[in-house]
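A single structure is presented below for examination.
One chain of protein is taken out of this complex; the other chains stay put.
Chains here go by letter, A and B, matching the order in which they are written, and residues are numbered from 1 within each.
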Amino acid sequence: MTAPLLDIADLHVSFRTPRGVLEAVRGVSFAMGREKLGIVGESGSGKTLTGRSILRLLPGAAELHAKRLTFDGIDLLRATSAELRDLRGRRLAMVMQDPKFSLNPVMTVGDQIAEAYLAHSRVSRAEAREKALHMLEAVRIRDPGRVYALYPYEVSGGMGQRIMIAMMLAPDPDLLVADEPTSALDVTVQMQVLAILDDLVSERGMGLVFISHDLTLVASFCDRVLVMYGGRLVETLDARELGRAQHPYTRGLLACLPQLSGTEGDLPVLSRDPAWLEAP
Amino acid sequence: MTAEVAAPRGWHAWLTAEAPSSRLHARLVRLYGTAGVFARNPLALLGLGIVVLLVVMALVAPLLAHGDPSAQDLSRRLRPPSAVYWFGTDELGRDIYTRILYGARITLGIVALVVIIVAPIGLLVGCLAGYLGGFVDTVLMRVTDIFLAFPRLILALAFVAALGPGIENAIIAISLTAWPPYARIARAETLLLRESDFINAARLLGAGPWRIVFLHVMPLCLSSMIVRVTLDMAGIILTAAGLGFLGLGAQPPSPEWGAMISAGRKFVLDQWWVAAFPGLAICIVSLGFNLLGDGLRDVLDPKQR
Partner (left out) sequence: MIEVGDLVVDFGETRAVDRVSFKVAAGEAFGIVGESGSGKSTVLRALCGLNRHWSGRMIIEGAQQGPVRSRAFHRRLQMVFQDPYASLHPRQTVDRALAEPLRIHGLDDHERRISRALREVGLGPEHRFRYPHQLSGGQRQRVAIARVLILEPTILLLDEPTSALDVSVQAEILNLLQRIRRERKLTYILVSHNLAVVAHLCARVAVMNRGRFIEALDVAALRAHRTQQPYTAQLLRASEGYDRQAAEALVTYD
């Protein structure tokens, strides 16, 4: 059996607040290979912090503890800052929700992609520019030459997100963590961006961690789904098995969604069992 | 089960209640929370301490003083600091320590009066200009620009030339040039707030523009106002001292700190204490207001809204 690409055991992330210690992630463990893994949860479930822990990009006040946090055999817990900086971008990449906030407003988008590429490979500027244009094509942007010279405020949300993806995938990473990458987009644009992600991930044999609050979207896009609640991992399923979810939280979440195919009666409301916050 | 930890004492529990029972209660809970955050900043507490000291000095000057600030004794002029004269005596034999204490009243008075005049005017002008926009905004902002263009001291000189020297005229002169920045700040905040959903909601409920400006917009501008005012105090004190130094503010024998420095200028090399102590007082009080202002800004930070 091949070693997993990412192996996390007993991950804890906590914050010290004036009112005591806040445990945002409590004992999350999972392993993944080169597949599309979805992490689903509502606000406060700890899904974003889990994703950021993979890249060790937590806010300064956060404390991370884990028994194991290994990426492709590399122990991320013991890696030095320099080693982590080298890994980030080159082998581990992250796409966030709103390109408005993750793109540098004073650089052209093409230059930003080129810069991302230059940071991890010794090539000339001209080659980096070529690569950037090539990446813009890979994310299905027509007329990459024209778009290269645009500034972030001149591109739409969907295009901005595609540019982010181009930028993050330019150095050809092994694992991409996408934190709500399509939540700020319209539903048709969402589909287009997901299709691009889908193709790129399969072509390059990458692993993808897809974090979202949208359970049905994640189930239709990913191979496996992790459901988080209150900092804990409450269920792990194959995407196709969503209908056979066991945990009452997952079932409750599915049930309370308004369905296009449903009827008009009252939606069943999720009643939160405090037992879900306890360790299994 | 182990016994529960004893419930916190009445006051503290009441002031940190999760479910306040009245509007006043809610406000006090909020104030207590803010005060708690403030109290964790040692520099801010130092600033607060200095300001409180200034106020106390001003209030009980007669109790702490060593006599009449104007009492002259020419046989004891220019004595160095000693057990009898804590800060020494000036060129007319007056006790500098006593004069500094009484001078605190003048300083505090100037600062308080300026703030009372300047802050409400600036707030009103800025909020109206920002909310109503259009013609009103243009007119009010150009008026603000005109006043902003005057350098403080030059205007004070002009005033004094016209109306004669004196502390009242100094206060008017300072006020006239101090209000424009407040109008600008208030306008900037109002412009940001104008399109918020809660302002739209108030409009939809049927509130007219005056109601919205006074009850909804102005309270939100108060935080920045308070911070700016506190940080400005140092500048106001220095300007008043500057005017006093030039002989345009408080007139002799008034123990205004700036005038004292001016008088001590002539002896600064040999009898340094005549100018140094009032100078030190100005420094410390300015520093105190600055630290307090910084601390308030951290606590009233818009991020926490």
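Here, a residue touches a chain if its C-beta (ideal position, glycine included) is under 8 Å from a C-beta of that chain, and two chains touch if they have at least 3 such contacts.
The structure displayed is predicted, hence computed values, not measured ones.
Q: Any idea which of A:104, A:121, A:220 or A:236 touches the chain not displayed?
A: The single option touching the absent chain is A:220.
Q: From the listed residues A:42, A:72 or A:115, report the one that touches the chain absent from this view.
A: In the complete complex, the chain left out is touched by residue A:42.
Q: What residue numbers in subunit B mark contact with the hidden partner chain?
A: Output for subunit B: 18-23, 25-26, 30, 196-198, 200-207, 211, 216, 219-220, 304-305.
Q: Just checking the interface: what residues of subunit A touch the absent partner chain?
A: Residue positions of subunit A that touch the missing chain: 42-43, 157, 186-192, 194-195, 198, 213, 215-217, 219-221, 252-253, 256-262, 264, 266-270, 272.
Heads up, the rule we're going with is that only the chains that are shown with their structure count from here on.
Q: Once you find the CA centre of subunit A and the CA centre of subunit B, what distance in Å lies between them?
A: 50
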